[in-house]
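Note that one protein chain of the assembly has been removed; the remaining protein chains are unaltered in position.
Showing chain A:
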Amino acid sequence: MTADWTDGEPRIVVSVCAACGHRWYLRRAQCPNCGGSVSSTTSAGVGTVVAVTSGERGAIALVDLVDGVRVLGRCGSSLRPGSAVRLRFQAGADDPVAVPFFEAESS
């Protein structure tokens, strides 16, 4: 199991099934599609916004990464569905670890 941002390492790890090629984000000990063994890859952190909201606890986005997984993260308030985004990590005052934060791809 490769350490990721939830362990304090600022990266998103994508799990890949060695047997069937299924890719997922939420950590599991085996493939939910076939039970196969897990290998992992580090996301390049590039993707497209699927949905965005802003509430009392700040703006958050659901992002489809080009690595083939959907990820929840915080974001800037200017993003819209369809926006191209890039991943960085940011820790607020109450956060024990830096969490995914998506900002507009400057390109």
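Rule of thumb we're sticking to: contacts are C-beta pairs under 8 Å (C-beta built on N, C-alpha and C of every residue); 3 or more make two chains touch, one makes a residue touch a chain; residues count from 1.
Operating definition for what follows: contacts and distances are computed from a predicted model.
You can't see one chain of this complex, but its UniProt record names it "Thiolase C-terminal domain-containing protein", from the set "Spermidine/putrescine import ATP-binding protein PotA", "Glycerol kinase", "Ni/Fe-hydrogenase 2 integral membrane subunit HybB" or "Thiolase C-terminal domain-containing protein".
Taking the complete complex into account, A:Val71 is the one of A:Val16, A:Val38 or A:Val71 that touches the chain left out. By the touch rule set out above, chain A reaches the unshown chain at residues 6, 24-27, 50-58, 60-62, 69-74, 80-82, 95-97, 99-100.
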